[in-house]
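The complex appears here minus one protein chain, its other protein chains still in place.
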Amino acid sequence: MLGSGIIKGLLETARNFFGSFRQPERLVTIEYPEQQRTVPENNRSFPFLVFDRNDPVKGLRCVSCKICEKECPPQCIYIETEKDSRGKPIKHPKVFDIDISVCMSCQICVEVCPFDSIKMDQTYELSQFSRYDALILHKIDLAKSNEYYHQIKPTEAGLVDEQLAAEREAQIAKAKAAAAIKVAPATASPTPKPPSPAPPAKTEVPA
Amino acid sequence: MSAVFIFLAGLLLASSLAAVMFRRLVYTALSLAVAFASLAALYLHLGAEFAGFAQVMVYVGAVAILIVFALLLTRNAGSDPEHPGHGGSWITGAAIAVLVFGCLAFNIVTSSACARPMPNPPSITTRQIGESLMTRYVLPLEVLGLLLTAAALGAATLALEDKRKS
Partner (left out) sequence: MILLYSSPEALLIQLKSWTVSLAPAAWQPVLSSAISALVILLLFAGIFALTTLVERKGLGRIQNRPGPNRVGPCGLFQPIADGVKSLIKEDIVPAAADRAVHFLAPLVVLAPAALALALIPLGPGLAAVDMDAGLLCFFAVGTASELGAFMAGWASHNKYTILGAMRAIAQMISFELPLVLSTLTVVMLSGTLSLSSIAQQQGSYWFGLPAWNVFTPWGLAGFIIFLIAATAESNRSPFDLPEGESELIGGFMTEYSGFKYAVFFMGEYFGMFAISGLTITLFLGGWNAPFSFLVWIPSFIWFLIKLGLMLAWFIWVRGTLPRVRVDQLMNFCWKMLLPLSLLNILAAIFWHFTASWQFPGAWGLRWAIGFGMIALPFIGISQSGARQKKWGPRIYRYAD
């Protein structure tokens, strides 16, 4: 009969009305400033710089190689290399600025960085009162600890740490090997014309 | 003549004149509505509640709205008319209006009804109006109802024919 559908609809909305008071899980709204949605791990906003050893100045992984600055499509990265007292560049950035009003969150800087020092952040509450200076992040704003990186992206940070550890070990091994090669000629040199200097080096390389 | 009467009469005159003089159709329609409303207010001022509200309902609520609705359906109702001015015809019109007004006013002033002292106006309630409409004047009422029914049926027939054609 005409009108029964209206009554059915009215009952349904009444159920919603009273149900929303009795079952809070019905309310789908996240009341934003108080409640925040947990962002997925792969979410990314803008880049940040990773530092180790609880030292945001000295511990930066960045060596100011400027690859990211060159690769950045919108050119929002600006780097100046630190120089020592004699004016010789050292592997540390003096200035590292990212203009997040220009940055397009493409993650290319992260892809090209050979030292795993620049990573994508997840912060999104970035509103400022000024359009210009406030939106340029400096080195001190960008530096975030490796623990923070583990906190926001556990899987990716774990992989990066493993890789870095492997690289470091390989480097140590290489250094040892190089030292061994250096040491071997040194020990062999007193004896003129050694019959075979290579075998001892060969045996050390696998170690 | 009280101040209220003078005000209402002035409003009625002004809005009636505006209804004739305005070029834009919408303004004339709106001033016509104001004229109807001020006439109703005059009735109310005289203590004729039923007549006053019936005037508002029928003239403002139906006649003015009908005119306005017709204006909405016609094109260019808002723009100024292409042929400005009424030519010489307004002189003739004004002359006829003055003549008719003069005749009526003369007859009213010289009639014997005006010479008699004004009796106290009877206080007529809505109930009395209803009762006399339903008893003494029931035949005119029914005839009017028949006329309106015929008009409604005619409108329905016209609308139906339009539908059949399309």
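Going by the order they are written in, the chains are A and B; count residues from 1 in each one.
The rule we apply is simple: a contact is a pair of C-beta atoms (placed from the backbone, for glycine too) under 8 Å apart; a residue touches a chain by one contact, two chains touch by 3 or more.
For clarity, every value in this text was computed on a predicted model and none was experimentally measured.
Shown chains touched by the hidden one, complex as a whole: A, B. Set against the missing chain, the residues B:69, B:101 or B:137 yield one that touches it, B:69. Checked against the full complex, the one of B:92, B:107 or B:125 touching the unshown chain is B:125. Along chain B, the points of touch with the absent chain fall at residues 26, 30, 33, 37, 40, 49-50, 53-54, 56-57, 60-62, 64-65, 68-69, 71-73, 77-78, 125-127, 166.
The omitted chain makes contact with chain A at the following residues, 1-3, 6, 9-10, 12-14, 16-17, 19-21, 26-29, 31.
By our rule, only the chains that are shown with their structure count from here on.
Centre-to-centre separation between chain A and chain B, using Cα means, comes to 83 Å.
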